[in-house]
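All protein chains but one are shown at their positions in the complex.
Order of writing sets the chain letters: A and B. Residues in each chain are counted from 1.
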Amino acid sequence: MIPSLDLLLALAFGNLGLMLLAGRNPTAGLLSMILYALQGWVLVMLMPALAEGAASGLAFQVFGWSLSWELNGLGWFFAIITVGAAFFSAWFAAGAWGVQGTRSPWAFHVTLAANVAAMLLLLASRDLLTLFIGWELVTWAGYAMMIQSGGPATRAAYKYLIYGVAGGLAVLAAVVLIQVQAGGLGFAAVAAWMPGISTGMLWALMLLLGVGFGIKMAFLPFHRWQAEAYGESPGPAAAFLGAISSRMGLFGLLILLVHFIGLARLDELLLPLIGLDARILWMWLSALTIIIPTFIALKQNDARMLLAWHGIGQGGYMLLGVLVGSELGVAGGLLHVFNYATYQAVLFLVMGAVVYRTGTAHLDRLGGLITRMPLSYVAMLFAIIGLAGLPPMNGFVSKWMVYKALLDEGLPLLFVAAVIGTLGTILSVFKLIHNVFLGQLRVEHEQIREVPFSMWGPMIALSLIVFITGYMPGLALDLVMVAQTSLGFAALDYHLGGFVTDTGNLNMLAVVSVLLLGMGIGAGIFLLGGNKSKRVHQLDNYAGGHFLTTEVRYHYSHHFYAGLLRLIGPWYITLIKRLEGGIAALTDTLAAGSDGLYRTAYTPILMLAATVLGLALVL
Amino acid sequence: MDFDWQHMLIELLVMPTLAFVVGLVMVLMARRLRARIERRVGPPFWQPLWDILKLYSKRTQVSHGHMHEISIIVLLGGMIAMEVFLPVPGFDTFAHHGDALTLIYLMMVPTLGMALGVSACANPNGSIGIARALTAMLAYDVPFIITVAGAAMLYGTTSLPEIIAIQQQQGLEGWGAVQMPLLALAALISMQAMLGKEPFEIYVAPAEIATGPMTEMSGKFLGSMFIMQCFQLYTVSVLYTTLFLGGGENWATFLIKIFVVVAIPMTLTNIFPRYKTEAVVAWLWKWPTAIALVGLFVVMMR
Partner (left out) sequence: MNPEILIALPLLAAFLLPAARRIDASVGIWWGPLVVLANLVIAAMAWWKVQLIGPQSIALGGFAAPLGIELRADHLGLSAAVLLNLAVLLLWPRETPDKARVSTILLVLTGAGCGLAMSADLFNLYVFFELVAVATYGLAAANGKGEALIASLRYLILGALGSALALLGIALVYAKTGTLNLTELGGMSEALSGPAGIGALVLMVVGFGVKAELFPLNNWVPEVYAHTESRVSALMAGIISKLGILVLLRLIAEVFGGSPGLEFLLWVGVLGVVTGELAAYGAKDMRRVLAYSSIGQMGLVAVALALGGETGFIAALILMLNHLLVKPALFLIADAWPGSLKALAGKGRARPLGAVLFVLLALSLIGVPPLPGFWGKYLLLDAIFTNVTEGAGLLVGLILAATVVEAAYFFRIAARLFGSGEAAEESKIPGLPAVAALFVIAFLALSVQTGRVGDYLKEVVHGLQPQELRMAQSDFPDPAASVNGKGERL
C-alpha cells in the first residue's frame, strides 16, 4: 500500500464507519487504536513527500469552483499530534474504561473518529472552501464529542455551539470576502492577491479571522466557553479535546494570517489613539490570555476545570511565540503545541483514572492517592512538571524558546508577563497534585486499586515522551522544522540537545544529565549516609498533642492558597461573564419584541405603513 | 561544542563540594551575626557541620513513604545541578550550556521537590507552609524576573559567563549595580524573600505552624534541608554577584563579594518581624516591583 493522503483519509473515514457499526463491541477500542496507529504510520511515511505537497485524488466541482485536498508541512505537523492524541485516548478507552467508565462507549468512539476525520480534512485543505468546510466539520464534531456525557456537559456544549457557530460565520465572511476580491478560492490565487490589499481590507480580514479562529482557540475575550466544555467531557475525550482541538484555531491563524498576510503587514496597522500596531496588540492579548486564565485556574475546585483553564492559558504561549516572528519564536510556539498536547493528555487521562476509581474529581474530596495509585501519580508528576515548564521536561524547552525570542526582540515586558503566567501555573498545578495525590488518604479510598494497564499504559507512555523530548528536544524539533519551513520561515539551527545562539545557549542534554547525576549524588549522600529510615503510618503525625483518628479530616486541601486569594480575590472581574449575560438578555428581549410584532392584530396597518415607507424610501 | 571530559568531570565533583563548604561558612556567618546583634558569642566554627552530622547519625529516621525520600533526593540533585551551572572563577565549562533563564527555572526544581516531599508527609502544617512558600515564591519572583529581564536587555545576552565578561571588561563602571542601580536594589530585596528571611519568613514561621514545611522532617531529612540551606545561600549570592557585581576575577574578590552579599540580608533579618502571607505578596508586588519596573524602563530607554 502506497502511503498517500487518500490512504490516510480512507483510514480515518473507514474508522468512523467501523465505529458507527461496531462501536458497542468491547473490541472497538482496540480496533480504533490499531487504525489510529496505521494513520500515524501513513503520516510518518508521507514525511519525505511533503515538500511538494501530498495531494489527494479527491476532488469536487461545485458551482464552478473545484475543491481539492493536499497535505503540506504545517498540516502534517498538526496531523501527527491529532492522530497521536487520538491513539492514546483510544488506548485509554479500549479496556475497562470503555466498559464501565462511560455511559456510552459507542458515542465516545464514534465522536473520536469523527473528530479525527474532520481534523484531517481541515488540515489537508488546499483552498479556502475546503478550509471552511473542514473548519465547520471540526466545530460540529467537537460539539458531538462534548455532549456525550449529558447533564452539565450539555449546557457547556451549547455555549460552545453558540461561540463556535459565530466564529465559523466570521471565518465564512472572511472567506467569501477574499474570494470575491481575489477572484478565486485556491491558495495560489489568494497568495497572489494578498500583497496588494489595502489597509482597510487588511483590518477587516484581521478582525474577522482573528475573531473566527480566536473563538476556537479560546483567545481572550472569547475564552469563557472552553473550561466547562472540556472539563465536563469524560476523561479521554477531554484529553483529546484539550490536546489538539483548540489548536485548530491556531492552524487557521497560521495559514491565513501568518502565512498569507504575513506578520510584517500587521505592523502597518496602527491603532488610532494608542499608537501601538496590531501585532503588539495581539501579543499583549496573548500575554493576557496566558495570565488571566491561569489565575482563574488557581481558584478552581474541580480538577478537570483547573486543567481546562490551564489549557486556555497555554494557548497564549503558542500564539505569542509565533507572533514574535523570529525563527526561535516561531519554533518555540509550534513546539509548545506538541509539548502541550503530550502533557495535557496525561493530565486529563490521570484525572479520568481518578474519577474512574473514586467517582469524583473535586479537589476537596480527594487526597493521599499516591499510596493507592502510584503509577498515576508518577504520570501526573511528570506532566505537571511539563505544564509548569520546569526542567527536565519538554515544557521547559518550548517556554525557554519563547522567552528567549521575546528577550532577543527587545520585549522584556511581554517576557515578564509570560513568566508570571508560568509562576501562576506552578502554584496551580502544585495544588492539583497536592490535593489529589498527596496529603492524607481518606477512609473511603483506602481500598481502591491502581487502574488497569489499558489505562496506565497510555499515561506512562506519554509521560515518557514528555521526559524524552525534554531530554532530547532535537527529536521534537525535527517535526517542528517541517511545519516551520512550510510556513515560510527559515529553519532554526539546533542540535539534539538544544541550541547555540549568540545570546545564550541551552543544552538540555547537559542540563538533564547534570540534574540526574546530581540526584544520583544526592541519593548517595542521603541513602548511604545515616541509618535506614523507618516507615510510619499516616496517622502517626504531629498533631500538637492530639491523637489522630480517621474521623477527623487532617488534610489541608480546602482553600489552599487562602492568603493569596484573600489578596487577589477582589481583583477578579466578571466583565466578560456579564457581557455574555447581557448579550443573552438582549437576544431574549429582541426575540420577545419580534414575537410581539408578529402577534399584532392590526396587520393591514403594517402593510400600508410598509407601502408608504417603501415608496418614500425609493422614490 | 567540544566536550572537555576531564574539565567537566572535575567541575561536576568540585563545584558542589565547594558550594557546600562555602555555604557552611555562610551559615556560620549568619548565626554569628545574629549572635552579635543579640549580644551573644555565637556558635563555634564547625557548628554547622556538626549539626548536619548529628542529624544524619540519629538512630531513628522517620520516613513517610517513598515520595518523602525521593523528594529529598530531587531537592539535593536540583541544588547540585545548580551549583554546576553557576560560573565561578576558573570553572565555567558547564555554565556555557545553560543560561540565566535555565538557572531561574532550575532554582524552582528544589522548591518543587521539597513541596512534594512535605506534602507526602501528610501533615497539614507542612502543607500550609508549602502553600505559603509557593505564594511567597510568586511574590518575590515578579520583581526578580523584571530584574533579570532588565539585565538581559542591558547586556544583550542571557549567558552568564558572557555577562561576567562584559562587566569585567569595563571595570567598576561595568558592574550591574552601577549601570542599573534600581534593578540591583529590587533584586536585593527579592533575594531577601528568596532566602526566606524576615520579614518574608512566613512560610517557615516557627512559632506559628510548627515550623511549617519542616514539621515532619527529622533526622537525615532535616539534615538534608540544612545542606539545602547551605547550597541556597551560596547559589543566591553567586547569582546576584554574577548579575550585578561583576562576578569574580579571582577567588579572593569572589569570596569577598559573595559574603558581603549574604551579610546584608542576614543582618536585616534580625531586626524585622514577620509579614502575613497576603502582606508579603502585597508589599513585594508594590515597592520592589515598582522600583524594578522603573529600572527596566531606564534600561530600555538606553
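Keep this in mind: a contact is a pair of C-beta atoms (placed from the backbone, for glycine too) under 8 Å apart; a residue touches a chain by one contact, two chains touch by 3 or more.
Remember, it's a predicted structure, so these values are computed and weren't measured experimentally.
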Missing chain: touched chains present in the view: A
Of A:V44, A:A192 or A:A591, the residue in touch with the unshown chain: A:A591
Chain not shown: contacting residue from A:A10, A:A96 or A:L169: A:L169
Touch with the omitted chain, as defined above, among A:P26, A:G57, A:G150 or A:P195: A:G150
Chain not shown, touching residues in subunit A: 60-63, 132-133, 136-137, 140, 147, 150-151, 154, 157-158, 161-162, 165-166, 169-170, 172-173, 176-177, 179-181, 204, 587-588, 590-595, 597-600, 603-604, 606-607, 609-611, 614-615, 617-619
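One rule holds in what follows: only the chains that are shown with their structure count from here on.
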In the complex with subunit B, residue positions of subunit A that touch it: 368, 370-371, 377, 381, 385, 388-391, 396, 400, 403-404, 407, 410, 412-413, 415-416, 419-420, 423-424, 426-427, 430-431, 433-434, 438-441, 495, 500, 502-507, 510-511, 514-523, 525-527, 529-536, 538, 541-542, 544, 554-557, 560-564, 566-568
Contacting residues of subunit B [partner subunit A, same complex]: 1, 12, 16, 55-65, 67, 69, 72-81, 84-85, 94, 96-102, 105-106, 108-109, 112, 115-116, 119-125, 127-128, 130-132, 134-135, 137-138, 141-142, 145-146, 149-150, 152-153, 156-159, 162, 210, 215-216, 219-220, 223-224, 227, 276-278, 281-282, 296, 300
